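A single protein chain has been removed from this complex, and every other one stays in its place.
And then subunit A:
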Amino acid sequence: MVSVVLASTVVVVVALALFAIASSTLYLNTYAWWDPKTQVRTSYSGLLETESVSFSLIMPCRNEREDVMRATLAALLTQTHSKKEVIISVGHDDPETVATAYRLANEFPELVRVSVDSNETKNKPLQLNRALEICRNDVVGVFDAESIAAKALLSHIDSVFMTRNADVVQGAVQLINYRDTWYSLRNCLEYFTWFRSRLHAHSRQGFIPLGGNTVFIKRELLNAVGGWDGSCLAEDCDLGVRLSTLGRRIVVAYSPELVTREETPDSVGTLIRQRTRWSLGFMQVFAKGDWKALPTRRMRLIAWWTLMQQHFMAFAGVCIPVAIIAAVWGNFPLIVTLIAFLPLIPTFATIAFDLCMLREFGRDHRFELSSYDYFRLIVGTPFYQMILAYSALRALVKFQRGDFRWEKTSHAGSHLVYIEQAAVAQS
């Protein structure tokens, strides 16, 4: 009798925890659609006529193909905003990319410079810090080597800095090669919900893990906080946490026309490495504990939840079926078994909303989605969830071992095909 009560209590507690996690995911994913007013609030402010800030854009590269770099650079140089410079940031142990970088810089000597990082340890934050030293303009922006910025992006970012009196502006990134692999559609939609909705919810709560791409920070502020953390795998998230803790004004803006376009990882292995790195980075940021300096208990709770939610979410997808099977086979009282099923309500609701979001994703980016796409989005979900769970687990193992080596995502340039196609359709 006592053992039944004890086991039942465990099942109920686990089920309620999973319910909370799944509900939180549902809330964050759909935040932007709660109310049409939220949608207005989360879009860019109107474009001002005059330019008021100048930009230094850092483009960190490592083992990149020349065509990928050239496309990224072209998108930055053809920005409608007039006051900008680009710094290609490379590492000294990667001579081919260094050579490409210099070749590109020589083509546009007055706009492009190269920063070579000669640290023994190689990672993105160290490269960024090296590049930061030679930045000259008001605002520093980061663009990953494989990302294609929208032409009017900088002008709009400029306006946001002015009208919203921002210290940091986070623009949106969108993966677009949704047809390439079985996981790419899920991956694309994940980015869509992240930048379209989740970040806005975090922004509203005053605690934002920033993204590493299309992020703009006032240079003085960046120098004042000592740049990026060179030992952190999620340097972007870490910077967001530190700036949130300082109470700086971080604005997140979204407009489908202004997203920076990127490609999904080219294989499941790459995806797992990327996700492991992110998970590990979040764990590092959590362990660093800067968030504990937040002023109120409520804020600290939000920060704790935001940093942990990533891992919770990854595990929830695997734990929910396990908990249900355990509850059904364990011969518990009916009410206990039914409670074990509760997390399925927000989980399935999230998937139902995913279909609406996929429709919106297609509309925003003018992709002709077929019913097969909707079908494979649903079918792919459990498998994608397993990849996330596996990566989180892998990160946890690495975290325990103290293995913080940088696993870089390689870029094949498959997003460029989609952009060309879109450009052909536009003209």
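Everything that follows uses one rule, which is that a residue touches a chain if its C-beta (ideal position, glycine included) is under 8 Å from a C-beta of that chain, and two chains touch if they have at least 3 such contacts; residues count from 1.
FYI, contacts and distances are computed from a predicted model.
Asks: Among "cytochrome-c oxidase", "Peptide/nickel transport system permease protein", "ABC transporter substrate-binding protein" or "Phospholipid carrier-dependent glycosyltransferase", go ahead and choose the protein name stored in UniProt for the chain not displayed.
Replies: For the chain not displayed, UniProt's protein name is "Phospholipid carrier-dependent glycosyltransferase".
Asks: Which of these touches the unseen chain: A:Ala74, A:Ala224, A:Leu338 or A:Met386?
Replies: Selected residue, touching the omitted chain: A:Leu338.
Asks: For the chain not shown, which residue from A:Thr30, A:Ser159, A:Gln309 or A:Ser391 touches it across the whole complex?
Replies: Only one listed residue reaches the unshown chain, and that is A:Thr30.
Asks: Identify the residue among A:Arg70, A:Lys122, A:Arg179 or A:Arg249 that touches the chain left out of the display.
Replies: Residue touching the absent chain, from the options given: A:Arg179.
Asks: Just name the one of A:Leu48, A:Leu355, A:Leu396 or A:Ala412 that touches the chain not displayed here.
Replies: If we include the chain that is not displayed, A:Leu355 is the one touching it.
Asks: Kindly state which of the options A:Ala74, A:Ala99 or A:Val328 is in contact with the chain not pictured.
Replies: Of the listed residues, the one touching the omitted chain is A:Val328.
Asks: What subunit A residues would touch the chain not displayed?
Replies: Answer for subunit A: residues 30, 33-37, 39-40, 43, 178-180, 256-257, 328, 333-334, 337-338, 341, 344-345, 348-349, 352-353, 355-356, 359, 363, 366-368, 417-418, 421-422, 424-426 touch the chain left out.
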